[in-house]
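Here it is, the structure in full.
Complex shown without one protein chain; remaining protein chains in place.
Labels A, B and C are assigned to the chains in the order they are written; within every chain, residues are numbered from 1.
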Amino acid sequence: MDNEHFFDLFTHTHVYDLEQPRSSEAPLLPLLVPKFSYTLHRRHEEGAEDPCTTASGFIATTDHAGTHIDALSHVAEDLSLYGGEKVTSHVQTPIGFTRMGAETIAPILCRGVLLDIAGYRGVDWINGNQPVTRQEVEAVCLHQQVTLHEGDVALIRTGNGARWHDPSGYLNGGGMQADASQWLADQQIRAVGADHLTWDTNVRMDPVYGMSMPGHIILLVRHGIYIMENLFLEDLARDQVYEFLFVCLPLKIQGATGSPIRPVAIVPRA
Amino acid sequence: MDNEHFFDLFTHTHVYDLEQPRSSEAPLLPLLVPKFSYTLHRRHEEGAEDPCTTASGFIATTDHAGTHIDALSHVAEDLSLYGGEKVTSHVQTPIGFTRMGAETIAPILCRGVLLDIAGYRGVDWINGNQPVTRQEVEAVCLHQQVTLHEGDVALIRTGNGARWHDPSGYLNGGGMQADASQWLADQQIRAVGADHLTWDTNVRMDPVYGMSMPGHIILLVRHGIYIMENLFLEDLARDQVYEFLFVCLPLKIQGATGSPIRPVAIVPRA
Amino acid sequence: MDNEHFFDLFTHTHVYDLEQPRSSEAPLLPLLVPKFSYTLHRRHEEGAEDPCTTASGFIATTDHAGTHIDALSHVAEDLSLYGGEKVTSHVQTPIGFTRMGAETIAPILCRGVLLDIAGYRGVDWINGNQPVTRQEVEAVCLHQQVTLHEGDVALIRTGNGARWHDPSGYLNGGGMQADASQWLADQQIRAVGADHLTWDTNVRMDPVYGMSMPGHIILLVRHGIYIMENLFLEDLARDQVYEFLFVCLPLKIQGATGSPIRPVAIVPRA
Partner (left out) sequence: MDNEHFFDLFTHTHVYDLEQPRSSEAPLLPLLVPKFSYTLHRRHEEGAEDPCTTASGFIATTDHAGTHIDALSHVAEDLSLYGGEKVTSHVQTPIGFTRMGAETIAPILCRGVLLDIAGYRGVDWINGNQPVTRQEVEAVCLHQQVTLHEGDVALIRTGNGARWHDPSGYLNGGGMQADASQWLADQQIRAVGADHLTWDTNVRMDPVYGMSMPGHIILLVRHGIYIMENLFLEDLARDQVYEFLFVCLPLKIQGATGSPIRPVAIVPRA
């Protein structure tokens, strides 16, 4: 492809928006204070001599509100981060991490794959007591005739993104069982994501791993694979788009344990 | 190009990161309280039974801190937004705009063009008393042998991005004269950006337009063209990359007057 | 009384604490974003060479959370504040009011009177459909044998303070009818307060006054009488303490529309 065509590439594509709307009414784990708020204090007002007025506001948010990506500093196993980096007071500070903060996440531009578990099950959404298993993930790959390659991003659809506007329902949605996370890690992918609040199916102790959130440990700490949460995957599923160019551009918030994101999936226009 | 090659497209590209690092030390207009802060209150700690610990923090920021895009609600001319939408109390509310908030900005994926004004002048950076003129923008297009097309994004390099770590110097950087903004608007482009705090060269009254920030009025209000500020354009300039695929994915912060962004420029790998 | 006795005065007194505990779980009008949160990011940590460690945190709160006092800038009638001060963009700014902000409230130290309406009615608390009337306020003064003097503070007990820990119940509590506010204003007192979220019985339109929150207009705008909300009056009522020294020391938050407070009532020890 010559340069001219390359630069016009997106003219001939369809872009799927994978971010949920960001507002104070969105589902959020109650412990994630200060939650999310947006307040507008600089306003357009009459009475100025200057015809040009500007407005601006205040975003107050936990770094894990809404559609976001976890930085590698977000989770530790026995007080070690990815690569065995020990959590010391030099690494973990009052204003964030000096290692593996959100600013260290490179832009993610790669092949993406959707695994539509809810579609495969024939349900609207997966509930908390019906987590996604490894067996099922493999079955869906076969059924959809897609293969995960090294460096890909894998997005798991639980269908819960359809009830973003119903926080109590959304919080009750089911996520990944540990064996599914382990299998995804084995594929040497770059990042995973789901239309779910916490990726892992729940935060109680996993009987096999002896810990809460084993998927977070397996992916972030043991393999350095990023996790994206609260994705919107309904349009991709409706159009049966299982492969795409995936783009996610996390903000370089120095020291943060995650970043709000607006990922997109891009396909050639039919 | 068949699908398989399409999905692997980015494997053969180089990605330029156009976001400045996001921290409380970055340059910012003093009036933009609450400025930016990140504080980490959920920490990894010893003594838990659970080997898995999670950390998370609090982002408190004006919606115009760091590298960001202005939503169309950011600026009004005689109390009208783009398209003649009058600023009423139904449009402008305590928790943001019900029209033209950041959530209405579609993902931006298109051809991008860099106009390296500082390079053309042969200076490190452009100071406040030497704004970029229309004549100069046109001369640079000729000199770089690039043409702006409808729907493109035009990035103007003033060179000030190189002194992001010197806030007082950065605040003294020069921006666009009104005629440059008008000429860019005439090209029917989709968005503009610069390595500058306010795009417009200063916020005092423009003698011709009888207002402050005429570029904001021309671009946002009169033409619906987005403005990106505080971009990092040094690497593009160093490599003389004047055309590229441009991607910017603003967060859908409901009602906000802008969004933090991490734009990228993509070129085929040599 | 000689000086020495004066300075030891409080040794022989009992102090009633009239502030409700301040936490993110407290009742609050939903529209008062960002609500209240406290997060602790500077922590005591092992591993420092210095045996002395310090901890500190982040308070993010609306200026009307919890026990608070309304500044005169809080309410306007037809866009005028107390004393006919017109609300212009010079008075009302993005960072607060230049007139009648919280910093203009002098320390309040004066005689205080409790009117125990719930006790008089013989109910635990007053619900939303049973507002406090002027007739009732006068009857309680007689029944308690107390008289309001010019410059006093009058505290009205609805009993709802007892259900602070039940936010939905608390939000359903009853407040003042407009005629009660008018009668209190006529007594030329300095401030009023109640164990209620909004003083006025509800925020719908008052049929007589043709406005919401007529008590706020009568007291703050027309008479310059401060209003304190979300007081804790249970202990005073239990001990039938109807007269006391009252002290309230609002923070001088420049431009704010109110301040969090911890008022106290002081009586000689029996």
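Just so it is clear, a contact is a pair of C-beta atoms (placed from the backbone, for glycine too) under 8 Å apart; a residue touches a chain by one contact, two chains touch by 3 or more.
These numbers were taken from a predicted model, which means no experiment stands behind them.
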Omitted chain's touching partners, listed by label: A, B, C
Hidden-chain contact residue, picked from the options C:Leu109, C:Val123 or C:Val208: C:Leu109
Candidate in contact with the missing chain, chosen from B:Asp8, B:Glu45, B:Glu85 or B:Asp235: B:Glu45
Where the unshown chain meets subunit A, residue by residue: 31, 33, 39-41, 43, 46, 57-58, 60, 94-95
Residues of subunit C in contact with the chain not shown: 1, 3, 6-11, 13, 15, 17, 19-24, 31-34, 37-40, 42-44, 46, 50-64, 73-79, 87, 92-97, 103, 106-107, 109-112, 151, 205, 210-214, 216-217, 243-245, 247-258, 260-264, 266-268
For subunit B, the residues touching the chain missing from this view: 24, 33-35, 37, 39, 41-43, 45-48, 60, 88-89, 94-95
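Going forward, only the chains that are shown with their structure count from here on.
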Far-end chain from subunit A, centres as C-alpha averages: C
Chain centre separation (subunit B, subunit C; CA means) in Å: 45
For subunit C, residues that touch 2 or more chains besides their own: 33, 39, 41, 43, 46, 58, 60, 94-95
